[in-house]
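Before I ask anything, let me first share the structure, which is written out below as structure tokens.
All protein chains of the complex are present and in place, except for one that has been dropped.
For clarity, chains are labelled A and B in written order, and residue numbers in each chain start from 1.
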Amino acid sequence: MERIPILKMGEFLLVTIQVDMHDRLALTLQDDLTASIVKYRSRGVLIDISALEMVDSFIGRMLGTIASMATLLDASTVVVGMQPSVAITLVELGLPLRGIRTALDVEKGMLTLHSLLAVNGESGDDGH
Amino acid sequence: MTVISSESLEIRSSEDIVTVRQAVRKKSVTLGFGLVDQTKVVTASSELARNTLDYGGGGTVRLEILENDRKSGLRLIFEDKGPGIPDIERALSDGFTTGSGMGLGLGGAKRLSHDFEIISKPGEGTRVSIVRWK
Partner (left out) sequence: MAKTGNKLAEVLTSRESDITSQWLELQAKSWKNISASEQLETARKSRQFMESLKLAARDGKIENVSGPQWEPVRELLAEVSASRAKAGYTPIETASFVFSLKEALFNILREEIVDDPAALAESIWQATTFIDKLGLFTMDSFQKSREDIISRQQQELLELSTPVVRLWENVLALPLIGTLDSARTQIVMQNLLDAIVATRSDYAIIDITGVPVVDTLVAQHLLKTVAAARLMGADCMISGIRPQIAQTIIHLGVDLSGVTTKATLSDAFAVALRRSGYTIVKDAKGAKNGREEKQTSAGAN
């Protein structure tokens, strides 16, 4: 069965969504991610959607679910790489995307995750 | 207004939703829609296809290219023989849902389209038609 690969990057996980997702794939991703967060004790998840040419309410729900589950497991989620036409459509669609932080790309996403951890008073890398 | 081409697709599984999206994308590219317009109509079609599947028990979508001497557009007609929607006004206002989830399908699709029509009666199924003009 096809799965979306999850990459470990230090204390963070990186997921790159590159296919037009159908339901089963999305549910599998949710399961895999939660398992990985626990396994690697990750503090943050980066979801790269730069290849997605469309985000509908189903995918929006999936992102929201992932963010909520990650929060329960003490990890932050940042969605990166949204295409401008997707952003404009989402805003028109009225999708609230509550609790989901966004950044322009993976690099800025990492910076965001780092600063989120620093704000929370704990960070592996800069030794607070 | 002339219908210059028409294509019908079945919506019976979640893979079909992907097929519908891809077909709508292709048609909107053929019509010469800009990227934002393409994304809007593809997203609207995804919402409505999902509704047809999840609440309508499956159905069909007809993709029509419309033309008159002033403008051209893409019309999508989603039909199912499901339970129908008892309170359309409520369904169109956001947050309505009979199942879990955000329930934005109908209202969202309307916001993303230029023209929107819905006929639905309990026990008689649902027919939603949206148009995006170039």
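The definition used in the following text is that a contact is a pair of C-beta atoms (placed from the backbone, for glycine too) under 8 Å apart; a residue touches a chain by one contact, two chains touch by 3 or more.
Because the structure is predicted, anything quoted here is derived from the model rather than measured.
Interface note for the absent chain: among B:L9, B:A23, B:V36 or B:I119, the touching residue is B:V36. Set against the missing chain, the residues A:G10, A:P84 or A:G99 yield one that touches it, A:P84. Considering the complete assembly, subunit A touches the hidden chain via residues 80, 82, 84, 87-88, 90-92, 97, 102-105, 108-109, 112.
FYI, only the chains that are shown with their structure count from here on.
Separating the CA-averaged centres of subunit A and subunit B is a span of 28 Å.
Those residues of subunit B that touch subunit A in the shared complex are 14-15, 17-18, 21-22, 25, 35-36, 38-40, 42-43, 46-47, 50, 94, 101-102, 104-105, 107-108, 111-112. Here subunit A touches subunit B in the complex through residues 20-24, 53-58, 60-61, 84-86, 88-89, 92-95, going by the rule given at the top.
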